[in-house]
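Pasting a structure below so you can have a look.
Every protein chain of the complex appears in place save one, which is left out.
Which chain is which? They are A and B, in the order written, and residues in each are numbered from 1.
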Amino acid sequence: MDNLKVIFHINEPARWQRVLLNANNFVKDVGQENIDAEIVANGDAVTAYFEIEDASSSSEKLNENLYEKMNKLSKMGIRFAACRNALRMHSLDEQLLPPFVTAVPAGITEIAKKQAEGYAYIKP
Amino acid sequence: MDNLKVIFHINEPARWQRVLLNANNFVKDVGQENIDAEIVANGDAVTAYFEIEDASSSSEKLNENLYEKMNKLSKMGIRFAACRNALRMHSLDEQLLPPFVTAVPAGITEIAKKQAEGYAYIKP
Partner (left out) sequence: MDNLKVIFHINEPARWQRVLLNANNFVKDVGQENIDAEIVANGDAVTAYFEIEDASSSSEKLNENLYEKMNKLSKMGIRFAACRNALRMHSLDEQLLPPFVTAVPAGITEIAKKQAEGYAYIKP
């Protein structure tokens, strides 16, 4: 079987836990060696890459263990991308992104190109 | 014309009426004999498969006639799937799913595989 190629799209911070859970279930179900998956964050969702240290003070606990979950998934082969337009709009410095996150010129272009290359699109 | 192949993805209970309306409009527009469509529920959306009997007491009437609508669509050829990870997370017994719903190991995998087979993805 060819690898299952998937793009997860997230543009709302509140959906991170759901995205990470979905990605984790996907890896567990199909096996790390059989997937080619990337999580593309644009819009307000990119802020979560920088709020990780504030996780413990989040009243909603939405960011609880966010960094650990992302980091673990990245070690299982899931790639993370951040839209540069969104970073600029939120005055965020891409040099300060977690090491496992790659900045892309435009999240929408990344998603469109990957689908043209045969990736499935999932919006958790 | 080949059949139009579509996966509808739902992961939030409040969106069921919208998904079912979209699927119904799709069948009416294209014709039952020309479609190959599946509704894949994961996350909290799987709970709706089990709350059907409580529909009449819903203050929001969100579930009003939910079972009837699902059942009617299933008779028009629309398939329904439930993510087994989500069922487990909500302690729901897949033996008690409505007869027209199939449990799949992981909703995300189902959606990814179907897209790899040429299904369009729609998130109502």
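What we mean here is this: a residue touches a chain if its C-beta (ideal position, glycine included) is under 8 Å from a C-beta of that chain, and two chains touch if they have at least 3 such contacts.
Since this is a predicted model, take the numbers as computed values, not measurements.
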Positions on chain B where the hidden chain makes contact
2, 4-6, 18, 22-23, 25-26, 28-30, 118, 120-124
Name, in rising order, the residues on chain A that touch the hidden chain in the full complex.
9, 11, 42-43, 83, 85, 105-109, 111-113, 115-116, 121, 123
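Here is the rule we go by: only the chains that are shown with their structure count from here on.
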Provide the C-alpha centroid distance between chain A and chain B, rounded to the nearest whole angstrom.
26
